[in-house]
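Here the complex is missing one protein chain, while the rest keep their positions.
Showing subunit A:
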Amino acid sequence: MKLTVNGEAHEVAAATLAELLAALDYEGDWLATAVNSDLVHKANRAEFQLSDGDRIEILSPMQGG
């Protein structure tokens, strides 16, 4: 499946968002996720089925003004 993760193209076998995070070595309760510009709650990642072409954003706390 072809996905765009944080702006970069990836080809991964992951079926769900939780599997994608594990496959790409993302872990931690400080991460926030969105698929195709909509928030996917942490609690829903395991059930969230990914589709070819999905755009995923994985964000974490950063300095800000």
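The definition used in the following text is that a contact is a pair of C-beta atoms (placed from the backbone, for glycine too) under 8 Å apart; a residue touches a chain by one contact, two chains touch by 3 or more; residues count from 1.
Throughout what follows, contacts and distances are computed from a predicted model.
Chemist: Just go with whichever of "Iron complex transport system permease protein", "Metalloprotease", "ABC transporter ATP-binding protein" or "Thiazole synthase" UniProt uses as the name of the absent chain.
Modeler: Result for the unshown chain: "Thiazole synthase".
Chemist: Would you write out the residues of subunit A that touch the absent chain, in ascending order?
Modeler: For subunit A, the residues touching the absent chain are 5-7, 24-26, 28, 30-34, 37-39, 41-42, 57-65.
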